[in-house]
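Complex shown without one protein chain; remaining protein chains in place.
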């Protein structure tokens, strides 16, 4: 079968690979009908993710059709249309029992990382009963691809950890795909203000269409000042970090109100400064999280009831044979204005 | 009246001052019968607290007898024995309404800081109805002095923010008075392990008497290793920082388990490193807090029902005339083995 | 001044009364510019509320202008436009400190009940700092009258106690004013389904305009069956009782899903059957509550940010001189289709 292979830093290719087979009774094989590319895939390609070794099929998002199931899989059978979660979970280890599936002792984020992923014709899904979701009748499959990773990540790491509330004020630092997904899901809780901050005026324009109440171009280095002005010098109840560099985390510390929350989504490569000398008495919380995908059932319900429309996140569509073009478009988002690129079988 | 005056960095004196008078209808004047000295008082004396200017009467802890009340005080009258909270709260501003009394718009920690404090014969207490507590019949007044600041601080900033649970594992970095107060109040929730970490073997011996299940002398720089060994390489569910320097906050980051909490109590003077490059996907929370004293009613109930015995925190007793000796004993705790020093009228 | 007086069961009149005066330093006198009538006022008029004795000025809702303040009132001054809360709260008793203002030891629901109320030219408001709210610049004053009682009641007793969540299913039994207010505020949390149940097709039509996803006419006695059908035989996560009679509470028990919540808003005059023989193992919660108005700050923010539009609740408008007509319209809602009637000075 065709598959997108990571071959070492800055090297990828579309190659032929054997179709995966069931190796444990809890496995399923899924024929991938739609997948996408994540910012994390670009990190891997830079060589920044040591758990992902050359030869790996990338990808941890997608929808498809169950092709085969192991003997212990009871929730799915061949032919079932399914959503693939980016996180595999056994459901029974100590961390799964506390719903921290991201740290499952035999799962977590392994797809397209330590095991082969979804950017291929077929993929083997471990712990299938816990890691696949039936596709509700009539659901839009393109939208569903956004439920594999980006929406639960934005909701759990950003919105839920950030405790967004009716009437509260939210700033989202970073208006890329994940920041926009946080913007979409923050609206579940009816905050009074959602301020989007980015360097790219184009992305801020998108943010306004997605429901931002205010946008700040941080190019002049005065974003903190602008947030304080918009919040009557109080700062925000929730600051969501959606970039992953020291400067954006620093901004969150400057704008969080007393009693507020900094919810980190960004993948950080280096340490940051934490200004405890000014924050020790500010009654704040800072949270980090690898998505647990515990919110996937909730997201499916909001999608089916039209409380959530993730489709505008999809800006480009490619056939799987042109996945290398999809990577080009996604990697050069500044020029292509790509948010999420959909790749169809 | 006699009062302990801060006269600028490294200068303090016992001086005569006029007895305070009621300046707002919500004020009370309290005759102080017992007070104590806080680590924060030593910070002030070093010149590290700019809100506290020379000439200030220090002290934010104590019990006493109501001497006079303003026209709007309804909960107290002259002659009532009262506990003084270190935090003054109007009860009606936006922050008080969310029970974040520490950030009251006309209160917070002001006693012995921006207004005169309790290390004197009398003290003016603003917002008296919210900032004083009736002393229950039969309660031990020495123990009650520990409820002004150190116990609610340890409980709220350390134990509650750290989400200590039955069966969970806790490490407390710093076995000084505040760390020991965290140790006492952590036991409200029946954790399985409470590991105390300090450089001073004497304080660790005290910790064992106070209920620590394990102690680690961090003098060899290998405390993190020792914690991991004690927790089967999992780390702790709750790491309480009770010192306030970069090294102890760094240790907390090394020992917190996935899904765990770092609860900061320490007063920090400089920024610290936050290792988001290793913590971004660890599902942790970090909290900071200036004590709100919302837990004071709970603490009074646990004291009266003998679920809490703070008396062993008191190691030295002085008459108010000898408060300068009390400062000496408290400031040289390494030699005197002082924890809390009680000062009586 | 003119005032609406309860003169005993089934007797009310518009009479002349002396303008109220300040009796405690925490009081304010408010000139009422807009008020309304509550279902509870009709209960009083039937003689069903023993705490309300003949001679009482009714009314516990409204907005106005501060006319005078006691010496201890610091948040308001004469001339300030204010929202009047139906609950008076001292802010400092044991119940207020836990934010259960409804059970304030010197407050709670006393306005137009045990003390004179808002259906008059002026009203005395005890504990003014805690019981009045500044009107934000530009806010619609008619809408604000809905924030005195009906919206916080619906939100706190129904939506918050009922734990409405994104994607969850909600049934509201009773589509009168309070049920519709629950419908409006439930939407803060983006549930997937909100099923309104009533005997009156007109009110169900209103409910659909207000955002109900489904409506059930319970006239045929088969509402439970209809709810089960709409929820794939699972029942609802949240059942909100918004009537106050045994039959509607019984319906809630029939339709609540395992793990769900029955949130009671209705004022009940008689006991009900609780079917523990079928509910003991269903993992449900049942809650009761007199509104605490702790959500008023949140509601003000949602109103100002246009996440909430309560104006359609107002169906009729009267001048204060015609308040007896307003009572007529409100008491005969089946014919007049009245929801809330606005009464202007």
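Labels A, B and C are assigned to the chains in the order they are written; within every chain, residues are numbered from 1.
Criterion: a contact is a pair of C-beta atoms (placed from the backbone, for glycine too) under 8 Å apart; a residue touches a chain by one contact, two chains touch by 3 or more.
Only a predicted model underlies this, so the values are computations on that prediction, with no experimental measurement involved.
Of C:2, C:213 or C:287, it is C:287 that touches the chain left out of the display. Across C:26, C:74 or C:95, the single residue that touches the chain missing here is C:95. Across the entire complex, the residue among A:11, A:77 or A:97 in touch with the chain not shown is A:97. Only one residue from C:42, C:71, C:279 or C:345 touches the chain missing from this view: C:279.
Across B:199, B:298 or B:345, the single residue that touches the chain missing here is B:298. In the full complex, chain A touches the hidden chain at residues 25-26, 70-72, 74-75, 90-94, 96-97, 99, 106, 129-130, 294, 297. What chain B contributes to its contact with the hidden chain is residues 165-168, 187-193, 213, 297-302, 304-305, 307.
Residue-level contact of chain C with the missing chain is found at 95, 98, 100, 102-103, 161, 244, 249, 258-259, 264, 266-277, 279-290, 292.
As a working rule, only the chains that are shown with their structure count from here on.
In the contact between chain A and chain B, the residue numbers used by both copies make up over half of all numbers at that interface.
Per-chain Cα centroids separate chain A from chain B by 41 Å.
Annotation for chain B: no residues touch two or more other chains.
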